[in-house]
Every structure is written in structure tokens, then in C-alpha cells.
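Left out: one protein chain. Kept in place: all the others.
By written order: A and B. Residues from 1 in each chain.
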Amino acid sequence: MSEITQWSLHRLREALRKKEVSAVEVARAHVDAVGKAGALNAVTTPTPERAIEMAEQSDKRLAGGEGGALEGIPLGVKDMFCTEGVASTACSNILEGFTPPYESDVTERLWQAGACLLGKLNCDEFAMGSSTETGSSGAVCNPWRGNGDARLTAGGSSGGSAAAVAARLMPVSLGTDTGGSVRQPAAFTGTVGLKPSYGRCSRYGIISYASSLDQAGILARSVTDSAILLGTIAGHDSRDSTSADIEVPDYESELKGGISKMRVGIPKEYSVDGMPGEIDDLWKQAAGWLEEQGAEIIEVSLPHTRHALPAYYIIAPAEASSNLARYDGIQYGKRAKANGVDELYGRTRAEGFGVEVKRRILMGSYVLSAGYYDAYYLKAQRVRALVARDFDNVFEKVDVLLAPTTPSAAFALGEKTDDVLALYLGDIFTVPVNLAGLPAISVPAKLNGEGLPLGMQLIGRRFDEATLLRAAKAVEDSAGFDAVPQAWWSP
Amino acid sequence: MSIETKTIRQIAALSRLHLEEDELEQYREDLSQILDWMGQLESVNTDGVDAFTGMGGSLLEHARDDSTAQTPSPDVLLSNAPERVDGFFTVPKILE
Partner (left out) sequence: MSDAYIKGASGDDWEMVIGLEVHAQIRSEAKLFSKAPTAFGALPNSQVSLVDAAMPGMLPVLNRFCVEQGVRAGLGLHGRINLVSVFERKNYFYPDLPQGYQISQYLHPLVSGGEVVIRPEGGEEMTVRIERLHLEQDAGKSMHETGDVSLVDLNRSGIALMEIVSHPDMRSPAQAQAYVRELRLLLRYLAVCDGNMEEGSLRADVNLSMRRPGEDLGTRCEIKNLNSIRFIGQAIEFEAARQVELLEAGESIKQETRLFDIHTGETRSMRSKEEAHDYRYFPDPDLPPLCLTQEWVDSIESNLPELPQDKRTRLIRQYKLDPYDADVLTANRDNADFFEQVAQGRDAKLVANWVTGDFFAALNKSKQSINESKITPESLGELLDLVAKGDISGRIAKEVFVIMFESGTPPNKIIEEKNWKQISDINALEKYVDDVIAANPDKVEQARSKPQLIGWFIAQVLKASKNQANPKIVSELFQKKLNS
């Protein structure tokens, strides 16, 4: 394994600027790593030629001293992002072969900044899942195996993005986070997962799952790297009516300054029955780290936390059932053989969508249909207002919140495929953040007794990613997490 | 709460998902279980609480003026279409 692939984004950037290494060398090293990591199944559509080509352009710009903020940095993006001329399928058979003639806003910003595309990354079909097992490309395997040798989930739905960064196939990657899909895989793979505030990044060109919750997210191996990347992908876009027209701070320089006097809330409801004691212990330990660095720890209450999950599983499928109505085999994508239009719809969608997607479409149609709308959809939107109000209240007293990212470490692939509800319950700590549109980050904090990573989550005020990242950096500094998975996948 | 097969059949038809009998039964069971679990929301007091209406501010702030932009050529627009005829998308004949 090339040493270059161990480097962080930050270090690569320095090396490229100082011409210690060329962008093409950097790209080749990562293309090689991707090529050898087939066993992880993290990359669905590798784009090695494009990566090298883009790197050659980067080298020209670097030679002329005019590189962008990410000049020569190779990375992959979740298959939820539309990338011009590269298949973009949301890991669904229904979009088989779909090659968009357009680029998502967020990825456009990456290429503008000089980054190179290594490939499209595996995920749950239409980002609906928490284990990256439901997509058309099959399951992603977590690079971590801990003390056992079972194949574990890398989490989901951005499992490919997390596994690729954890396995050193790329320094950073993009995922999307609708109910925890960046933070939970980050926790399961020992990486940093950042979900920006709703509206911070444009949704233009991201294949929609649940529009009021979807947000692009970042997977990285350090808080600094995630801050650098956020600075590139954040910003207003007039093509998305929910994109916020507010200033983007220089997150990297905002990292300095420490957390002295920062008020950190500990929401007591983020503890559930059956949660391993080691997660509780880690939580207390992390609070201690922050206190040592000068923060004030305050216990707070978010009383509607436990209602967030059922509300989420009403609202997200409702939006999804409508967002996915466009996949019908007429304008693009897969089309089944059929007599008549209704059969065309029914068969195309039956053949094109997988089990979990169908389940959510049915759920969503049900909660929106006549007679059930008030009891489910409207009720859920009222509960959502209460969940958001809880956060508003505590953010009058504290600057960030500290809580576990997940109630467990990575579980075995296949373990929860037959128990839908158990899988949904794994999102309990991540979902409230999406309902309220807040920024949050998962930072790897330690390995558990089985040798598997555990993450701590920090939640910030809407659009105050700067404070959030500073707190995350403090946790990272104290945790000193430097474990690396054994490269068992590499021949 | 148990959903009737008839209801699932209706929902599947509304969603244009062709389901075999065994699938219908599986989804009936799944949805019954999930909706049961969602039933806990009933106990939440939401009296006087307005439904959440998003975080985007007012739409008018995000609106644009009435200027036009070049659209993709029909060739590009139809480049991903599974079937097409003379610049049109096609579907099996519709009887009105």
C-alpha cells in the first residue's frame, strides 16, 4: 500500500502545493487502492481515467501556481449525486444506466476547487437504509472486523463513502444525510461524519429521497479535513429554493481558538434501554475531555426526543413516495415490457425498486392517503415542530450538545435485514437533528471491547458549523483516535 | 393495528407498484407492525402546535425573475429515454 493513501486531505494539500508529490501520483495511488479494494464493495462506478485526466489538469494549474482549494485531491461521491457523463443511479435498478447531462451543485464546487473524481460510491437504494445492503450493487463491507472475522456493516446509507475513507481508498468523500446516513456510518467505521445545517449546501442535482431532510454530508479522517471540505461545498445556490443565502465562514481558520467557556449540553434523553454500558461510559468520558479543555457541562432535556423516530419514519417515506413517482420508465431509466400504460408503471416500478424502497413508498402513500393524513402525516409534522422547539429551547442555554452517535457499534451484515423496526431504531440519536435542520458531526472516540470504533456526536445551532467544528476538534484532540483497520481486503 | 389486504392493494395501486400475492401479504405485515409502532405519536400532546412548515424562510426570497434560458436540445433531453419516436417520449397507447 502506498504511503500517500495514508495522508490526510490537509497533508496532501500541503505536499501538492509544495510539489513534493504530483496530482497524478496522488491520483494513481488512490486509483490503485480502489482497484484492490473490491472486497469492500465501496465503489460502484470507479472512474480511474477521469481521475487521472483531472489530476493532469490539476498538475498544470499547480505548476502555474493557480490551484484551487482542493487542487489535486482525489475523492469519491455517493451515487446519490448526479455527475455529468458518469452513471448516477442512487444504487437503484430503476435508474440503471442513467447518465445525467448535468452536474450537482455540490460536486460542481468540488471540481471547480480542483478535486478529482475517483468514482461513485455505494449506498442503500435511494439512500433508504442504515446498513448499505439494499442497493443494486450489493452490500458494503466494513473495513473494521474487530476481534472477530464476521463481515460487518459499514452503516448506511452512505456506507460506501465511509468505508472508502476508513480503508484509505480516498482521504475524504461525500455522502448524504437524511436521518443520520453520514454520521452513523462514520461512527461504524472510525471516521468523521459531518452533516451541515439544512440549507447550507445546495440539494440541486442530489437525487431526492426526503426533500425536507436531505443534506449533503462529508466523510473524512479528521475534523480539520471535514472543515476544509465544508468550506468548498457550502454556499447559496439559486437553483434550490431551500438553500440559505448566508455567508460561509472560513471553517478551517475558525477551528482555532479552543472551547474555553463553551457551554456543552448533555441531553439526558439520549440514553436508551439496552445501550451498552461502554457507550454510556464513553459519553461521560467525552464530557470530561471537554470540561478539561475549559467547557462548561450542562445537563439539558429534549423531552420529545423519543417521538422523533416515528415522526421521521412518517415524514421521510411520505416525501419519498412522491419524490420517487418520477421513476416510471418514460423519461429515463429502466422500462419493463408491458401492455398499456398502467401495466408499464406497475411492472417498471415493481422490477426497478427493491424491497425497502417499495416498503417506504407504500408507507408514504399510506400516511398521505385520504383518511390517514391527519392521524399520521399531520401529526408527525406537529411532533416535528415540537422536536425543533426542544432544540431551540436548549440552544438558549448551551452552544453545542454532546451525545452518542449510535446506540451500538457496527453489527453483522444481514443481522437486521429481517427485523425492519430494529434497523430503524438504530437511527434514534441521529434523526432528531435532521427533523430540526441542525448541523451535527460524529467524531471517532475509541474502540470498544470488540475492537470496533465508537463515535461521539456533537450537535450545533443551525448554521453555526464553526462552533460545532471547534467542539468536535476538542473531542478529537482528547480522544487521540489513531486506530487503522487491518487491510484484510487488499491482496 | 392490522391493515387489511384490501387496503394494501389500494395503496399499491395508487403507488403503481405491481405486487404478487405473497409480497402483498409481507408488506401488509410489515406496515401493520410499523404503523403500530408509529401509533405512539397519538399520546403526544400537540394541541395548539402548528405543523412544521420547513426551514427555508419565504419562497418569494428564493424566487427568480421572468427571464428564460436555453433548454437542452430534444436530443439531449431524450438521451436517457428508454424509447422515443421523432423527438417524442413514447408510452403504450393510451385510451381516453
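Here are some notes:
One rule holds in what follows: a residue touches a chain if its C-beta (ideal position, glycine included) is under 8 Å from a C-beta of that chain, and two chains touch if they have at least 3 such contacts.
Nothing here was measured: the structure is a model prediction, and the numbers come from that model.
Here the missing chain is touched by one residue of A:Ser2, A:Ser271, A:Gln293 or A:Gln331, and it is A:Gln331. Only one of the listed residues, A:Ser104, A:Gln184, A:Gln215 or A:Asn448, touches the absent chain: A:Ser104.
Residue-level contact of subunit B with the missing chain is found at 13-14, 16, 53-60, 62-69, 71-74, 77-78, 83, 85-96. In the full complex, subunit A touches the hidden chain at residues 81-82, 88, 90, 95, 98, 100-102, 104, 203-208, 210-212, 238-242, 318-319, 321-322, 324-326, 328, 330-332, 341, 345, 365, 368-370, 373, 377.
In this text, only the chains that are shown with their structure count from here on.
Across the complex, subunit A meets subunit B through its residues 97-101, 198-199, 212, 238, 241-245, 304, 307, 310-311, 313-314, 321, 325, 328-335, 338-347, 349-350, 353, 358-359, 361-363, 365-366, 369, 375-376, 378-386, 388, 420-421, 424, 435, 437, 462.
Taken together, the subunit B residues at the contact with subunit A in this complex read 3, 7-8, 10-12, 14-19, 23, 27, 30-31, 33-35, 37-38, 40-42, 44, 46, 49-56, 59, 61-64, 72, 76, 79-83, 89, 91-94.
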